[in-house]
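A single protein chain has been removed from this complex, and every other one stays in its place.
And then chain A:
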Amino acid sequence: MDATTRTAISLQDAMEVAWLEADLLDSADYDPWLALWTPDAIYVVPAEPAGDDFENTLNIAYDDAAMRAKRVERLRSGQSVSASPVARTVRLLSRFRILSSEAGRCELRCAQILTEYRRERERMHTADITFVLVRTPDGLRIARKVVRLINASDAITGVSYIL
C-alpha cells in the first residue's frame, strides 16, 4: 500500500461515498454502483436484529460480487414480475458517525429512511446501515455494507430492489 491509500478517511469523505451509493441506487445507475465495491466485499441484509456472524446465519440478503451482479441483472432483465417495473425509491441517509478508523479504512454508521413506490403503493423501510470503507488506488471503495432493518425479524413485503 502506498501513502495515499493509508490516509485516514474523514467523515466528509465517508459521507460522500454513502450518498453516492444511495444516489446510484435510487437512479438505477447500476454499473458505477457495481464498481463501487472491493472485489471481496459483502452486502448483507440480516434477518435478525442482533449478531454479526452473517456467514453462518440466515440473512435476507448475503451478496458477494457475483450475487451483486446477478441482482443487478435481475433488475434489468425484465424477467422478474416483481421487478417489472422496478419500484421507485428515494432514500435519505443521515446521522453519520465514524465508529472506528485506521489507516485507509473506516467503519461508518448512519440511518437510512427509504420510501418505495410501486403499483399505487407506498412503503417505508427504516434501517441502520454500517459501511466499511477502504482507500484503494482508484479511490474510496465499499468493503462491507450491512443494512439492519429495524423490523428485520418481522414479516416484510417483497423487496425487489437493492436496500
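As a convention for this text, contacts are C-beta pairs under 8 Å (C-beta built on N, C-alpha and C of every residue); 3 or more make two chains touch, one makes a residue touch a chain; residues count from 1.
Rule of thumb we're sticking to: contacts and distances are computed from a predicted model.
A chain of the complex is left out here; the name its UniProt entry carries, from "Rieske 2Fe-2S domain-containing protein", "GMC family oxidoreductase", "Phosphonate C-P lyase system protein PhnK" or "Cytochrome P450", is "Rieske 2Fe-2S domain-containing protein".
For the chain missing from the display, the contacting residue among A:89, A:112 or A:160 is A:160, taking the whole complex into account.
Of the listed residues A:20, A:60, A:98 or A:111, the one in contact with the hidden chain in the full complex is A:60. Interface note: of A:80, A:100 or A:126, the residue touching the hidden chain in the full complex is A:80. In the complete assembly, the contact with the undisplayed chain comes from A:47, out of A:47, A:65 or A:103. Summarising the interface, chain A meets the missing chain with residues 45, 47-48, 55-62, 67, 70-71, 73-74, 77, 79-83, 153-160, 163.
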